[in-house]
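With one protein chain held back, the other chains of the complex are shown just where they sit.
Think of it as A and B in the order they're written, each chain with its own count starting at 1.
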Amino acid sequence: MSASPDTPEVVDPAAASPVAPGLGDQYDTYARQHRARLFGMWVFLVSELLIFAGLFSLYAAYRAEYGADFAAGIEHNNATYGTINTLVLITSSFTVAAAVHAVRGGRTRTAARLLYVTIAIGAVFLVIKGLEYSTHLHEGFAPGPYYSNTELPQFGARMFFTLYYIATGLHGLHVVVGLGLLAFVAWKAHRLRYDEYHHVGVEMAGLYWHLVDVIWIFLWPVLYLMG
Amino acid sequence: MTDAPTPAVTSDAGEEPIPVEPDYLHAERGVLSWLLTKDHKRIAIMYYAAIVLSLILGGIFALVIRLELLTPERTIIDATTYNRMFTLHGVTMVWLFLLPGIPSIFGNFILPIQLGARDLAFPRLNLMSWYLFVIGACLLLGGMIAGGADTGWTFYVPYSSLTPTAVTPIGIGIFILGFSSITTAVNFVATTHLLRTRGLGWFQMPLFVWALYATSLIILLATPVLGLVLILVAVDHSLHFGIFDPKYGGDPVLFQHLFWFYSHPAVYIMILPAMGIISETVSTFSRRRPFSYNAIAYASLGIAFIGFLTWGHHMFVAGMSEWTAGVFGILSMFVGIFSAIKVFTWTGTLHRGSIRFTTPMVFFFSWLFLFVFGGMTGIAIATQSLDVHWHDTYFIVAHFHYIMVGGALTAFLGGAHYWFPKMFGRLYNERVGLASATGVFLGFVLTFTPQFLLGNAGMPRRYYSYPPEFQWLNVLSTGGAVLLAGALLLTLINLLVALKWGERAGANPWGSRSYEWQTPSPPPTHNFPTSPTFSRGPYDYDLTEEEARERIA
Partner (left out) sequence: MAHAQTPAQAPAHHRITARTNLFVWVALVVLTALSYGASRLHLGTADIVIALVIATIKTALVMLYFMHVLEETFATRAAIGLAVLLFLTLLLITVGDPLTRRTYPRAPAPPAPAPVLQGLGAD
C-alpha cells in the first residue's frame, strides 16, 4: 500500500488486512482513523448523557415539590419487573463486551454469535417493558389526563407516573436504536467483514449499548427503589 | 492518501506558486458532485447558501414587525399575526442563522485548513449535518406555512402546550437542527484533537480554532437538553401529557430551567465563533500577534464553562426561589470577566500595530463598540433588582440585539469579507465594502438605541400596541431598520457581484501569517499541495517574509 512520502516504506499490517475499509483521505494511518472514530463515538455519547440529565433533574425537582405523594407513586411501581430488567440489561452488556473482546482477538464468528445473543437479550428487555406498561395501564396509571387510578389520586403520584412513562419511553427508544446498531454490526461480523485490526464498528456499537445500560442503572433505583 | 504531486512551479517574481491541482470549486462538476460531496469546503458553501437565505427570511419577519410598530395601533397586520411574526423572527434567526452561521460556514471551510488537515475527521458525517440542517429548515418552513407558532421563540409553557398553532412540527424541526449542530461539533472536536498536522501543538493553533473548539464543547453539552425539552413540549402539545401543565400538577418554571439551561449557553455558541473571527482579523489587519494568545484561548474556555452556570438570569421574575435567583445573579457577573479580558487583549493587539482600515477592520471597530455596549447592559440586567424593572421590556430586546446583531452578525459579515478571497479566489469591491459596513453600523445604532430608551420607559416586548408617547422612538427604530436592511442588501450585492466579476485574488491578499493564507485561493480539494509542517505560529509577524514562508513546509 502507499506510504506517506515523508517516512520510510513500512508495512502496516492493518493496511494489508483483506477486510480493511477505505482509509479516509484525511488520515495517514488506520490507527489514527480507528482512534478518531472511537473518540467521535465517545464525544457523541457524552451528548446523549446530557439528554437524560434533564430528565433526572425534572425528576428531582418534582420529587422535591411533592415529597411523600411522589414517593407513593414509586412504591406502587413494580420493583420485580424493574429488577429483572436490570439484570437482563447488565447481562446484555456483558455479552456485547465479550463480543468486542472476541473480535479484538480476531474471532469474528464468535463475536457475531455474541452480538446476536445481545440483541436477543435486548429484545427480552423490551418485551418485559411492554408487559409492565400494560399492567400499569390496566391499573389506571397513565400520563396526564388519561390517569384513572383511584388509589393514588394525588398530583405527586400522577407526576411520577408521567415522568416514568417519559423516562422509560425515551430510554426504550434508545434501546431500539441500540438494537439497530448492534444488528448492523452483527450482520457485518456474520459476513466476516471484521478482524483484529478492523473492528471499530463493533466497539462503537458496543459503547452505545453500554450507555443504554448505564442510563438504566440509574433509572432503575430512581423509578423503582427509592420509594 | 494523495499521490505526491510534482512540486509547484513558481513564477519568476517569486510570487504564489501556480497550483497543479484544480481548486475545489472546479475539481468536479455537476449537481451530484456537490450534493454527494465529502469536501468540507463544498459543504461550507452549501451551508452558506442555505444560511444566507435564512438570514433574509428572518430579516423579512423583522421588517414586518418594525413596519407594524410604526403606529401605536394596527398598521399592516393584526395582533395574532404579529405574535407569529415575532415568534418566527426569533426562531429563524436563532436556529437557522445565528447558531449555525459562523461554525457551519467558516468553521467548516477554514478549520481543517488552519489545522493543516486534508478534511475534517468525519466527512460523510459532515455531509449528513448539512442534510439534517436542510431537513430541519424544511420542517420549520412547513410549520411556518401551516400558520407558524405564536408562543415567542422561547415556547413558554403552558401556552405552548395549549396554543392551536404549529408548535409540534416547528419543535421537531428545531430538534433535527440540534442534531445537525451536534454532529458538526463532534467533527470539530475530533478533528482538533486528532488531525493537527506536524508541528502544530494546541498553543500554536489559530485562535479561531480555539473559539470553535470551545463552541463545540457547549454545543455537545447544552443542545441535548434542548432536545429533551422540545420533546417534552411536543409530547405536551400533541399528547397532553401535562408534564408542565399546572392542571395536572406540572410546574411551568421547571420548563424554563431546562429551556434556559440550553438557551443561555446557546448565546455563547453564537458569540464565541464571532470572537474567533475578531481574533483573526485584528491580528491580520494590525500585523501584530495577539497581545496575549493564552488569555484569549483560556478565556474562550472560561466563557464556555461559566456560561453554563448562569441560565437563571432569564427567570428572575418567573417564580423561582430568591435564593436560586441570587446565585444566578452572582454567577452571571463572572462571565463578563472573560469577555472583558478578551476585549482588552484585542485592543492591546492594536497597540503599535500597522493598522489598515479594510472592510473587515471597519467591522471590527463596529463590533468592539457594539459588543462592549451590549455586554455592559448585560451586566446591568444581571442585577436582579434592576431586572425586575427591565425584564420583558425593550431594554432586554435592545441588549440582546446589540450582542446578536452588533456582535454575531457584524463578525459574520467581517468574516465573510475577510475570507471571501480565500473561499472564492476573488476580491470584492473595497469601497462598496467600506460603505456597506458603515451603513450597517449606522443602521444598527439607529434601530436599537431607541429601544433601550423605550424599554427603560416601560414599553413591554412582544406587544402589538403601545401608548402614543412611545411612537417617536418606534419610528426612529423602524427608520434604522430600513437603513440596516438596505446596507445588508448592499453587502450581499457587493459579494455576489464579486463572485462573478471580482478581480482575481492571490493566495494571500491581506499578507496574513495565518495558515489558511499559505495555500492557493481557492484551495485545492485537499487544501495543501502536500501535507504541511507548521514550524511557526499563525501570528508570527516579527519574522521576515522569507522566514515565514520557509517555516511552512
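What we mean here is this: a contact is a pair of C-beta atoms (placed from the backbone, for glycine too) under 8 Å apart; a residue touches a chain by one contact, two chains touch by 3 or more.
Worth saying up front: this structure is predicted, and the values here are computed from it rather than measured.
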(request) Using the whole complex, pick out the displayed chains that touch the missing one. (result) A, B
(message) For a quick check of understanding: of B:M93, B:V225, B:L368 or B:I381, which residue touches the chain that isn't displayed?
(response) B:V225
(message) For a quick check of understanding: of A:A53, A:A72, A:V124 or A:A183, which residue touches the chain that isn't displayed?
(response) A:A53
(request) Spell out, residue by residue, where the missing chain touches chain A. (result) 3-4, 7, 10, 12-14, 28-32, 34, 39, 42-43, 46, 49-50, 53-54, 56-58, 60-61, 63-65, 79, 83, 86-87, 90-91, 93-94, 96-98, 101, 104, 196-200, 203, 206-207, 210, 213-214, 217-218, 220-222, 224-227
(message) I need the residue numbers on chain B that touch the omitted chain, in ascending order.
(response) 193, 198, 217, 221, 225, 251, 253-254, 257-258, 261, 308-309, 312, 320-324, 327
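Going forward, only the chains that are shown with their structure count from here on.
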(message) Centroid from C-alpha atoms only, then distance chain A to chain B, rounded to Å. What do you get?
(response) 34
(message) Can you tell me which positions in chain A touch chain B when the two form their complex?
(response) 2, 4-6, 23-28, 32, 35-37, 39-40, 43-44, 46-55, 57-58, 61-62, 65-66, 143-145, 147, 155-156, 158-159, 162-163, 165-166, 170
(request) Under the touch definition given earlier, write down the residues of chain B that touch chain A in their complex. (result) 1-4, 112, 117-123, 125, 182, 185-187, 189-190, 193-195, 220-225, 227-229, 231-232, 235, 239-243, 245, 248-251, 254, 257-258, 261, 526, 530-531
